[in-house]
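All protein chains but one are shown in place.
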Amino acid sequence: MTVRVVETPFDPSAELAAFCRGRTDVGAIASFIGLVRDEHGGERILAMTLEHYPGMTERQLARIEAEARARWPLFDVLVIHRVGRMLPGEPIVLVATASAHRAAALEACAFLIDWLKTKAPFWKLEETPAGARWVEARASDEEAAARWER
Amino acid sequence: MTVRVVETPFDPSAELAAFCRGRTDVGAIASFIGLVRDEHGGERILAMTLEHYPGMTERQLARIEAEARARWPLFDVLVIHRVGRMLPGEPIVLVATASAHRAAALEACAFLIDWLKTKAPFWKLEETPAGARWVEARASDEEAAARWER
Amino acid sequence: MRIRYFAWLRQRVGCSEEEVELPAEVRTVGDLKRWLGSRHPRFAEACAAIGVVKAAVDHEFADDDRPLAGAREVAFFPPVTGG
Partner (left out) sequence: MRIRYFAWLRQRVGCSEEEVELPAEVRTVGDLKRWLGSRHPRFAEACAAIGVVKAAVDHEFADDDRPLAGAREVAFFPPVTGG
């Protein structure tokens, strides 16, 4: 399985180590790790809860992965997304791509995270000292995703 | 030191784990790992030797890193480049970038590897069943680097 | 048909899911929004703001003109913010 939704902390570096292990055909591995930040919009973040839509999430992630594989020559793809409550510094998401050449690996990695941000049903609830608030979608995320439309 | 030239094998995932560890201010970490492939241009690769120009290498890598930090808001940058003889599957290079947001981390990572490929004094010697051969520079690497010129 | 609500829309409506029997005239996602809005005033309020309420039919994103024939589950939620 190359697409996983997990409810407990995961270790991106251990996942990447397993992703690379024993491969002699791959020349290039690109990865992106998203982590909970302790600050957002000038307010301190105490914790973050990721809600998702089970069933639709896995389906959308699998579709985004298939789209990346159709666009770039990839040996392998890994997408892990955490859900539930997590603390600053904890990983939210890991995207990794393996290809013979770096351009394919780097572009596919950027594509995957851009599309995931706008097409996978996750919602972030931030806990601040003033209370909990839902994170608003950013227009810049839509623009980042739109550059891959064709 | 965030720029290192190493003569023995290194573990990119352990380096990445150390790079992420204990940081709660970083939201995004992008990385690129280059590995020795067991095939190139239809020929089997038995081993690869990276020659470099000690002194100039560190200077160029530090300059490339400074350029990335001037262009993007980065918390941290890590560049590790192996030299000497290595086998298929072994890591040649690791580039990692940490930023509050993913676009900066991803772009800076792509920039660093593109510039490193054309501006740092490394040369690859491949061992094939037919003998050793120096890898030729690719025009596509110059083009990839040129897109960052301004 | 099962209706599901997520994130702040779930909190506004006050439930995460409900089973409904649709009247024959509710044929599209847009019809369903209006019909649900008559039952949940705060859902109607949210739908009045353009682009704020997204929909999925059987796990696929769906626009207002998407027909409901054969659908088993429709979900409503705010724009996604994962990654």
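Every chain is named by a letter (A, B and C) in the order it is written, and numbering of its residues begins at 1.
In this text, contacts are C-beta pairs under 8 Å (C-beta built on N, C-alpha and C of every residue); 3 or more make two chains touch, one makes a residue touch a chain.
Everything quoted here is computed from the prediction, not taken from an experiment.
The hidden chain, counted over the whole complex, makes contact with B. Residue B:L50 is the one among B:V3, B:C20 or B:L50 that touches the chain not shown. Panel shows chain B; residues 34, 50-53, 55-56, 59-60, 81, 92-93, 113, 116-125, 134-137 of it touch the chain omitted from the view.
Here is the rule we use: only the chains that are shown with their structure count from here on.
Separating the centre of chain A from that of chain B, both taken as means of CA atoms, is a distance of 23 Å. Within chain B, contacts with two or more other chains are made by residues 102.
The multi-chain contact residues of chain C, meaning those touching 2 or more other chains, are 83.
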